[in-house]
Every structure is written in structure tokens, then in C-alpha cells.
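With one protein chain withheld, the remaining protein chains of the complex are depicted in position.
We call the chains A, B and C, going by the order they appear; numbering starts again at 1 in every chain.
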Amino acid sequence: MAARQSAILLIGCPDAKGLVASVSGFLYEHGANILSADEHRDDASERFFMRIEWDLADFELDDAAFRSAFRNRVAERFHMDWRVEYSHKPLRVAVFVSRYLHCLADLLHRHKTGELAADIRLIVSNHEDAQRHAGFYGIPFEYIPLQPDRKAEAESRQLALLAEHGIDLVVLARYMQVLSPEFVARHAGRIINVHHSFLPAFSGAKPYHAAFERGVKLIGATAHYVTEILDDGPIIDQEVIRVSHRDQLEELIEKGRDAERMVLSRAVRWHLQHRVLLCGKKTVIFD
Amino acid sequence: MAARQSAILLIGCPDAKGLVASVSGFLYEHGANILSADEHRDDASERFFMRIEWDLADFELDDAAFRSAFRNRVAERFHMDWRVEYSHKPLRVAVFVSRYLHCLADLLHRHKTGELAADIRLIVSNHEDAQRHAGFYGIPFEYIPLQPDRKAEAESRQLALLAEHGIDLVVLARYMQVLSPEFVARHAGRIINVHHSFLPAFSGAKPYHAAFERGVKLIGATAHYVTEILDDGPIIDQEVIRVSHRDQLEELIEKGRDAERMVLSRAVRWHLQHRVLLCGKKTVIFD
Amino acid sequence: MAARQSAILLIGCPDAKGLVASVSGFLYEHGANILSADEHRDDASERFFMRIEWDLADFELDDAAFRSAFRNRVAERFHMDWRVEYSHKPLRVAVFVSRYLHCLADLLHRHKTGELAADIRLIVSNHEDAQRHAGFYGIPFEYIPLQPDRKAEAESRQLALLAEHGIDLVVLARYMQVLSPEFVARHAGRIINVHHSFLPAFSGAKPYHAAFERGVKLIGATAHYVTEILDDGPIIDQEVIRVSHRDQLEELIEKGRDAERMVLSRAVRWHLQHRVLLCGKKTVIFD
Partner (left out) sequence: MAARQSAILLIGCPDAKGLVASVSGFLYEHGANILSADEHRDDASERFFMRIEWDLADFELDDAAFRSAFRNRVAERFHMDWRVEYSHKPLRVAVFVSRYLHCLADLLHRHKTGELAADIRLIVSNHEDAQRHAGFYGIPFEYIPLQPDRKAEAESRQLALLAEHGIDLVVLARYMQVLSPEFVARHAGRIINVHHSFLPAFSGAKPYHAAFERGVKLIGATAHYVTEILDDGPIIDQEVIRVSHRDQLEELIEKGRDAERMVLSRAVRWHLQHRVLLCGKKTVIFD
């Protein structure tokens, strides 16, 4: 079953008649057997979103031929934003982490069990704590310390590494540093962060402390794409866990880790499976 | 927005190439603007399921013309089970209830607020308790007592009422009588029951008592289509609620009511919106 | 079982040795059989909280004797805030509501089934919509319109009604008016509101609109005590419901109603059962 190779086409465009017919007609003509398809019309923006996955077994077009033919015959006509991905070409991923290692350990374990179909190329950290985990799972580790007055230098080093490895996705697994606007711009829509609160509540620093002060009865975590504005990017997934008056700050942090792990791993999995589309400041999740 | 009239096409058939292209091509030719579409391939049975909804504004075919053309040009070719529904033709519903009225009260309130787009034609009960609720919400009430030795007679009366009102869906909202195989057969796939446990655990009578005895930490409720075998029909939705050692039987029953209400109202809403397809003993929910 | 009469003692005081021994010793001396007891020490404030419930069957002290003896022998020594309640003296409740009736209908149904042990004395509204529900459940209805320039007058009328009926608890069941600081002060700790968001996210007006704009993946509701500052009072309970990109504003509002109902009814039940204690800006829930 794992041997089946499939292509995934992701489309966003102004709504118009004939979209589904044109796309599915084009695929049919070239021998595609559709495995699944999802469509969504966003009423507010009047845009149409589509994710179609087909078996490559009898498909007649290779990647280059598909891109050329699809662009000319379908995509331009409907003014589509589109991309095609392949199940046998897993994304190349870099995980950034600081000193809290629970999300990293969780991602690496899921990767090992086969839950996360990714090519994790490197782990980057401003601390050395994660090195043993990296070694245990056989992933290259890059220690890039962040001295306050030399952040630009460190970021250059990070960007060089991402370029060198052809990284498709950066996962901030409790990476406690703010990325520069330049960094974000160069990897727009390809950086996923986990914030340890139910956004937009408790954005910024020390959300568990703030939640504890406020006396909330549920604590949360949010996985989102990183944009220039802190904790403001499109939300991919959120999770909450019940707490009570018996839970002190320490227990909030402990319980919160479970929400963080769940939400980040789900968001990363959806991204790796090409199930997430951007719709303005929101996400469409074709799960 | 409420004024938009749409058609919903539901399809199940053996998987084959060209299915999506043929359906969407056919719709496009006749002026359909697709609002949403969902497809699913069931690997075990190799069947394909589709739900497509389109705006009727510019659509050229009326119901009869559509049925004839779609059958001849698409459905027969692919050996489809299919039906078409219309957003402006809400299903005619009968609610059966005994003495526990919480699900009935919930459904009637949701109907009144507009959550459930249905034409609730009648409430049928073997007790008189529900009469006041029926009156309050302006729904005809039929009291059909069930004497143990004259059940067939009562069921005949029920069936006659369903036929007379052209009932599309029977909702068993904590109706504590077992329907005969004949009744079930005549409304196959069109009877939704709520069972007050997390099936298949605690099927049959007194599930809360059994759950209390076993000491479970979550109690559940299940909405399912009724088949000849008790509590065995295709599951539409399930819900659980956390309980603790502090909860005695009475509290289990109380908390369970919330799960029952949630699960039954969701299942009924999905059915009314034509989002549920049968796949053998399972359901496909295009929510 | 329902006939068992019990007393509930609620205590908050600076932590000290001998607290539990003194309280339980006092009760034992007078023939109390303890049914349940909960204690909690809040580390931040170093205060101790206790809820003890005992069977009145063999208890030797009537209410007046208990109050006098407990004050003199225990409460003053430990500088306790305390009160005693009785299971056979249900709280007198007034429900305030505007035009959205789902929380009201839910509370009244739960009251009728026996879930909420309360003496619901009156329903107050600035609209006439709720009158039929009040009549159906046999609760007196007071229509007090709120003209913008005569709000003080209307509030005087409300306060007079609360005093007249000896109301112990005011439930704001989607009552869309802000109460004056004077009103709040006169019923401090005895007004429960349901806010239709996961506080502190989306406080203030139109939270569903704001949640829809932000693209959250869970919507929430919060039940809290009302204080002078809007949406800032101690939180009693919170609930969330999963939403997706398919849910438009209308669906958020619909789904949110379920969260509102759940959270408000739980908060009211806990208050009616004397399970909620205030600890600064937070609540201790002895459920």
C-alpha cells in the first residue's frame, strides 16, 4: 500500500463556473485515477479552493509535462494560484528548538514510527540540549548560539543552512527566539510555530503565567504559520486541556505540553500531506 | 443568503476513472455553479462516494429533466446509486418519543431557531407526556398507546401516519420501543435512533446502569441508523462526557442527557443536509 | 434518597494548623455524619478553602444554634469567611434574558427535569420574546423595556423585584445589557453571566464576528461571576467546540450556542449546589 505513488494538486482562485469540470476533465484525459478531492468556496472572498490527489500509476504526464500543460490549458484561464506535490517526494524539514525538548522529542518519535512522512534534514538550536536527541534519531544537529548583539550573524548562518539543504518547511518546536522579518519573508507560508496558549488569548511572552493569573479553566496551544507580526499568523490548529484550581503554574505548564505536542504534530502532518491552503489570514484544512 | 436555492447530488458507485470529470462536466454544460464538493474512495470496498452542491440560479435543468439526463448520460454508465435533493425542499420528519423528553425538547428548540431545516410534521408517542411540548411548538401530536398484546395494531397506525404525511425521516428521540423488522424495512436508511451508550459498549437495555457497574470514566451516546438488529446499525455520530467516582447513577443519567442531545441533533442535522451516505455497515459523513 | 437533608459548610480562611481537626471535631461532637468533604490550599494566597457536607439526620443543632456555636468556637478563632447552606432550602433564582432564548430554554428544561435544584422565581427581560417560554414552564415573567435614556429607572425596577422575591442568584442567560456598578455591588458574587467566547479572547461585543475574522479553530464560551469590569470576573467554567473553514459566521453562532448552554448550566448547577468559592479573581470548584 505504501508503494502507491500519487500526485496532489492544490489550487486557489477566484470562483468561476467550470473549475471542477476543467480540472477533473484535464486529469481524466491524461489517465488520472482520482483518489480523493476536496473543494471549498470561501463566501467572504469568493475564492475557490481545491485539493485533488490522483494515482500516478496510469498517468501519462511527468512533472514537467504536467506543469506545462496544466498551466497553459487550465491554470491561466482561471487565474489560479497552484502547485503540485508528490507523495514520494517528502518535504525537507528543519526543526528549530531551544531548551524545552518535548515537542522535538514528539516529532522525532512520530517521524520514526512513520506518522510524519518527511525528510528531516537538520535540527537547529541556540542551545546544546537537543544534541543528544538529534544523535539518538540520527539527525544532523547545528548549534548556533544567539548572542544578543550578533543575532543577524546567527540568522545568516541559519538561512545559509536552510538554503544549502533546500529546506521546504521550518518547524519552530518551542524555539524561543523571534525571527527577523527578512527570515520570515524568505520562507513565507513555510514556517510553523507552536504558541503555548489559545490564541488570540495570551499572545506574547509567558502565556501560562498569564493564564494562571486569570484563572482560566482550559489552557490551550496553537499551531500557526509565522508572519511578520508576532503570534498573528494564520492558525492551523488549536487544542485545549481542562485545568482546575488544584493546578498550580507548574501543572499548567505540564498539562500544556500535551496540548503543544498534539497541536504541533497535527499541523506539521497536515502541512507535510499538503492539506493546508492559505485563505487570507485564515487556513483551509482539507483533512 | 438564505434565499439561495441549491441542488445536492449524492453518489455511490464502483470506483472508476472519469467519475469526477463526467459528473462535473455534465453539471458545467448545464450552467451549474458548484458551491462545494466532497469525494471519498473507500479502499476496502473500492467504491467511490461523492456529494456535490450547486447553485440553481443559472442551472438549465428542472428536476425531471435533470433526473432523466443525468441517468442516461452519467449514472447508468458508472452503475451509480444516486439521488438528488434540493435545499428548498426540506425533509418531512416524524419524531417518536416516549417519556424522556430532553432530546425532543432540544430538537424542537433547534428547529425553531432555524438550526434544523426540516418540516417536522408530527410527534408520535406511546405516552401523553410530550403533548404539551408538541403544542408549545405547534407540531401535531399523535398519542398511540402500545399495549403489549396489540403492538402490531399500533405499528400499523404509525405506518399509516408516516405514509399519509409522506415522512422522509423518522427520528427516535429516546423512543423506548423496538420497531418490527417490517417497519424498519419500509423506512430503511431513514430512521435515526439515539442510543444512550458508546456503542458497541453497553448495547441493549439500561446502558447507564451497566456503565455505572463497570466503573467507566467516560459515558457516551451514539446516533445511528436503525437496522433489523438492535443497536447494530451504521453509526452516524458519537459523543462522550467525562464522569468520576463522585457521579452516582443519577448523575450519569443527567450528564448522559447532554451527550444524547448533542449527538442526536448533529446526526439529524447532517441527514437533513444530505451529508450522510451509507457504505456497507458504515457511514460517510461529508460535513 | 432525595429525602436526605444535608447541610453544606463553605469556608475560606488563612491557612493554619488544626483547621480540619477543629471543623470536623466540632461537627462530630454534634452528631454530624460527613457525606463529603473537600479541602484546598491556595499556595499563592496561603488561604485554605473547605466544603463539608453532612447528613442532618442525627445532627443536634438547628440553624441558629449552629451559627452561634460555630462562630464562637471555630470561625472567629481562624478568621474564617464562612456560610452554611441547606440542601432543602434551594436558592431563589432570577433569570435575565434578551432575545436569544437558547440558554433560557435549556435552563428551564433542566430545572423541570430536576437537574437544577432551584426555586426559579422570575424571568426578567427587556423584550417580550421570552414570555411564552416563561408561561410554558410556569415561571412569572417581568417585561422591563430598556429605553436608552431611562436605564436607571429600569434598573431600579429590576432591583426592587430582586429584593421583593429575596433573590439569591441572578443568571444572565444571554442578557445583552451591561449592569450598573451599583447593581453589581448589591449582588456581588451572586450574578453569573455567560460570555460567548473563550475569555480572555474576544471580550466585549460581537465575539463570534471577531473569532470568525481571526480564523480560530475552536470557539468557546465562558461562565463567570459579574464584576464591575466587563467580562473580567472570576471564571467558573469554559467550554470549546471545534470549527473549520467550512463554518461561516452563522455556523459559528449555531455551534457556539451549544458551548454556551453547556457552560452556563454547569456553572449554575455548581453554584446552586454550593460548590463554588471565590479566591481573589479566581474560583475554587469543589465538584
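One rule holds for everything that comes next: a contact is a pair of C-beta atoms (placed from the backbone, for glycine too) under 8 Å apart; a residue touches a chain by one contact, two chains touch by 3 or more.
Not measured: the values here are computed from a predicted model.
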Worksheet item: Can you list the shown chains that the absent chain is in touch with?
Response: A, B, C
Response to the item:
From C:L19, C:L116 or C:A130, the answer for touching the chain not displayed is C:L19
Worksheet item: Who touches the missing chain here, C:C13, C:L35 or C:V84?
Response: C:L35
Discussion item. Using the document's contact rule, name the residues of subunit B that touch the chain not shown here.
Written reply: 40, 42-43, 198-202, 213-218, 220, 234-240, 244-246, 248, 279, 281-285
Fill in: Hidden partner interface residues of subunit A, rising order
1, 36, 102, 105-106, 109, 113, 115, 132, 136, 246, 250, 254, 257-258, 262, 287
Discussion item. Considering the whole complex, not just the chains shown, which residues of subunit C touch the missing one?
Written reply: 15, 17-22, 24-25, 27-28, 31-41, 58
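Everything below uses one rule, namely that only the chains that are shown with their structure count from here on.
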Practice prompt. Using the touch rule from the top, point out the two chains with the most contacting C-beta pairs.
Written response: A-C
Worksheet item: Which integer distance in Å separates the CA centroid of subunit B from that of subunit C?
Response: 37
Item to complete: Would you pick out the residues of subunit B that each touch at least 2 other chains?
Response: 36
